[in-house]
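Read through the structure below, which is laid out as structure tokens, and then see the notes.
A single protein chain has been omitted from the complex, and every remaining protein chain is retained in its original position.
Letters A, B and C mark the chains as written, and numbering starts fresh at 1 in each.
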Amino acid sequence: MSDGFLQIASTLTSIARGFHSRGWLVGTSGNLSAVVDREPLRLAVTPSGVDKGEFSPAQVLLTDEQSRVVSDHLAKPSDESPLHVRIVKEHGAGAVIHTHSIWNTILSDRHAGDGGLGIEGYEMLKGLQGVKTHQHREWLPIIENSQDMLALAESISDTLGKNKDAHGILLRGHGLYSWGRDLLQAKRHVEILEFLLEVLGRSILINGN
Amino acid sequence: MSDGFLQIASTLTSIARGFHSRGWLVGTSGNLSAVVDREPLRLAVTPSGVDKGEFSPAQVLLTDEQSRVVSDHLAKPSDESPLHVRIVKEHGAGAVIHTHSIWNTILSDRHAGDGGLGIEGYEMLKGLQGVKTHQHREWLPIIENSQDMLALAESISDTLGKNKDAHGILLRGHGLYSWGRDLLQAKRHVEILEFLLEVLGRSILINGN
Amino acid sequence: MSDGFLQIASTLTSIARGFHSRGWLVGTSGNLSAVVDREPLRLAVTPSGVDKGEFSPAQVLLTDEQSRVVSDHLAKPSDESPLHVRIVKEHGAGAVIHTHSIWNTILSDRHAGDGGLGIEGYEMLKGLQGVKTHQHREWLPIIENSQDMLALAESISDTLGKNKDAHGILLRGHGLYSWGRDLLQAKRHVEILEFLLEVLGRSILINGN
Partner (left out) sequence: MSDGFLQIASTLTSIARGFHSRGWLVGTSGNLSAVVDREPLRLAVTPSGVDKGEFSPAQVLLTDEQSRVVSDHLAKPSDESPLHVRIVKEHGAGAVIHTHSIWNTILSDRHAGDGGLGIEGYEMLKGLQGVKTHQHREWLPIIENSQDMLALAESISDTLGKNKDAHGILLRGHGLYSWGRDLLQAKRHVEILEFLLEVLGRSILINGN
């Protein structure tokens, strides 16, 4: 194992445990990944079906472009690993985090018919990479959920191709994918988008639609 | 004490303390159990009236099929122990967890007239044992609460007999019973069902009924 | 200092810190007390204006029936100490805990015109001392707030005289007083009443009045 992989596994674990305690990785849901090498692609990724509250760095898998495990582990990588690979390769992300929160579940279902959610006017938006003002309008695309990972990967790829500035994408009734140049930026993006989704949800409650 | 019992007592304690901090075992409410042996039945179970936030493995009782304490403890097992025994024997569970949360209390009362709650369309459902798609419809039966433990045990037994695929059951204005092949699976099922109940509750608030 | 006082100061501190982290003792609000001796009355009590999140046992004061400090401390006891003395003397409590939560603040204001709040039908009620069934109706009296501690003490005394079975009392827009035979029972009562107030608040939101 390279030092880079060990460092990434440690950071990934710390984020996973923190997000678990916030209720965003309930049960064994959610997954995280980070690029270890680009050529050939090597991705650190969480295994399938593990409790993120009890997670340790030794459980982080190293996988290749086909999401095959190349580290010395018997565990399977997350079923959604191919989605991580697509976001890393096509959107230039260095890390991808997928969370299931109460508000991303509700709002991704409520606004699916609009194809996405527009968020603007909040200072918090400035925490997203490249955003310079609260007047920015962030469009968070929503795609239909599917159990066909290839179809879902195509759908994500297609949606990201049309939304090159997006910092995240919602899967209907499923959760949020966000990413960043590295794990720390991806973590920041998730925290900000989850905050804004809760602001949006509670604003609808208090102000009406 | 067998190693199996000590290991189970430790895991059970850790889950109890974690769920207490989430607000699901408030006051001295809630109880947990796990099968130590099947023949004859030996169940590790939480004692009656203890604060789960201060709970330690040495307090876990070992009981028999009649919920009599067979370990060297003076404490009484939870009054609801006979319900755990029924779920273990008739539903094949290896562990049972009973939680009182804000949302399971409210929704078990609100939907009692329908005899249960249907939950479908959420990816989170896939964390329930045997569920392969978000299109699954989970039926969470609701039964009337009672202080007559024998009557309540009959009611649970009858309801589970009619809902063999259920992963949990609600007692009206009382709480959630869920279970699994072992404590870790039961914990996962509770986390998922509590998550989905909160999604359902907040969805009703935001979308109307 | 007697061993009894040191033990009580330690338990009181642990409860104060736990409740602070739950958001029930925000800023420097709230106060706790416990009887150390009955004849003459000696009460362990939190000092005025301290942050309960940083609280230590050495800060717990020993006071007499007139709320004068008899331990070797320069700090002043909580301004509301006379209310604690009244509840201890007239209601037979061994410990008193006063919390400010979001829900007790809102509901004590919303239902002040009714003179109190009725709560019934919840299993959680059984955690209150002497309650044997969820069919119990708990009446939580609400009195007007005042900065005149003598008037407030009279009002509490009068209200408790008329509600001998009450486990708590709400001060309008101010907070909850609850009590028990000792600190652990008082803690349990607070946890249960705060749980039930949140259930009530969210039930009103979801079901309408």
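Some observations on this one:
Basically, contacts are C-beta pairs under 8 Å (C-beta built on N, C-alpha and C of every residue); 3 or more make two chains touch, one makes a residue touch a chain.
Since the model is a prediction, treat every value here as computed from it, not as a measurement.
Note that the absent chain touches A, C when the full complex is taken as a whole.
Looking at chain C, the residues touching the absent chain are 23, 26-29, 51, 53, 100, 102-103, 105-106, 109-110, 145, 147, 171, 173-175, 201, 204-205. By the touch criterion stated above, the residues of chain A touching the omitted chain are 18, 121-124, 127, 132-134, 184, 187-189, 191-192, 195, 198-199, 202-203, 205-207.
We take it that only the chains that are shown with their structure count from here on.
The set of chains touching chain B and also touching chain C is empty.
Taking the CA centroid of chain C as reference, the farthest chain centroid is that of A.
Overall, the chain located most centrally, as judged by its C-alpha mean against the mean of all protein C-alpha atoms, is B. Averaging C-alpha coordinates per chain places the centre of chain A 31 Å away from that of chain B. Here the CA centre of chain A is 44 Å from the CA centre of chain C. The set of chain C residues that touch two or more partner chains is empty.
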